[in-house]
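With one protein chain removed, the remaining protein chains of the complex are shown where they sit.
Chain naming follows the written order as A, B and C, and within any one chain the residues start at number 1.
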Amino acid sequence: MTVRVQSDEFDAGAELNAFTGEVAGAGAIVSFTGVVRDVDGGLTAMEIEHYPAMTERAIAKIVEEAQSRWSLAGALVIHRYGRLETGAQIMMVATASRHRVDAFQAAEFLMDYLKSRAPFWKKELTKDGEAWVEARDEDEDALGRW
Amino acid sequence: MTVRVQSDEFDAGAELNAFTGEVAGAGAIVSFTGVVRDVDGGLTAMEIEHYPAMTERAIAKIVEEAQSRWSLAGALVIHRYGRLETGAQIMMVATASRHRVDAFQAAEFLMDYLKSRAPFWKKELTKDGEAWVEARDEDEDALGRW
Amino acid sequence: MIDVLYFAWVRERIGLPKEQVETSAATVAELVDELRQREERYALAFSDLRALRVAIDQELTEFDAPLAGAREVAFFPPMTGG
Partner (left out) sequence: MIDVLYFAWVRERIGLPKEQVETSAATVAELVDELRQREERYALAFSDLRALRVAIDQELTEFDAPLAGAREVAFFPPMTGG
């Protein structure tokens, strides 16, 4: 299991290749990359705040839960904080398993829990000002399926 | 939409980065990579046969179906044929969407259909001989959920 | 004349990847019956149709599909891509 919380950029492709190299024996590798998208045409950047003392521990706990539910050869979580421009990569998740269904489910589980249970808060900066992103009911509801 | 059927190796990380660069505006990118795994400790290689006149068309049809079901900013399928050593990458799928659920579902849909509806046949080469991989009932059943 | 293609173990059992067949069969199933009469290797390859899939002109279809206008028929086991 690898968990990294950082302000620096990361190279999703290089991370995917390194991860794939580490999980030899796994037939199925799934990755998710989250990118800052310009929602309404006015977004200039996103500011991500986090709770440093808690973040890595909270993510590690989520990954451990995934590992207890699915047979995983490996799991990777990278999450950035600080100012991110439109188009920048925010975070990525990768999972590896013998079977594709396990790899997909574990990746979706990680994403659902990172959304609502890892201590990050996003603020959108637009030409007109700034606003904290509100948690969506459907993100909380998504946890119900696991 | 990009569909490539080839015997050459591909670089999954480089493909993921190129794909991410092309789908600017999508917030969520999912990838799947399939790797030749040594199932029982005796596999030396895999031989993948396909039906050249049909393959790209069949895959394109599957991708079009995915695009009609989910709002996708892009979709990529690369599938190899020929002899592949243990550890080699067999194929990859990538999907991009505004929302993570769409990207995940479309990628899983593509995988389920590529497994059972794209004209590829895998043969496992072991120290003791060779055997065609049999289609699994659960792969056929997986189509039922879509 | 119609092109008949075989893949994977169907190809191996019959011993060739492709052949031209002169047929007046109205459906895929009738073509299969004609092929089965030919030689033991065909009878063996086509012994259990539930284990086979068929495509006409590169489109998956069923064994009761009509052959009228078909240029290429392919027989193969269930696919194992991905």
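Definition applied: a residue touches a chain if its C-beta (ideal position, glycine included) is under 8 Å from a C-beta of that chain, and two chains touch if they have at least 3 such contacts.
Small disclaimer: the values here were computed from a predicted structure and weren't measured.
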item	value
In the full complex, displayed partners of the excluded chain	A
Touch criterion as defined above, residue of A:Gly13, A:Gly34 or A:Gly74 at the omitted chain	A:Gly34
Interface with the unshown chain - residue positions in chain A	34, 49, 51, 53-54, 57-58, 79, 90-91, 111, 114-123, 132-135, 139-140
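Please note the rule applied: only the chains that are shown with their structure count from here on.
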item	value
Smallest number of contact steps required from chain A to reach chain C	2
Chain whose averaged C-alpha position falls nearest the assembly-wide average	B
Mean-CA-position distance for chain C and chain B (Å)	26
Geometric centre distance via CA averages, chain B-chain A, whole Å	23
Chain A: positions in contact with at least two other chains	100
Multi-partner residues of chain C (each touching 2 or more other chains)	82
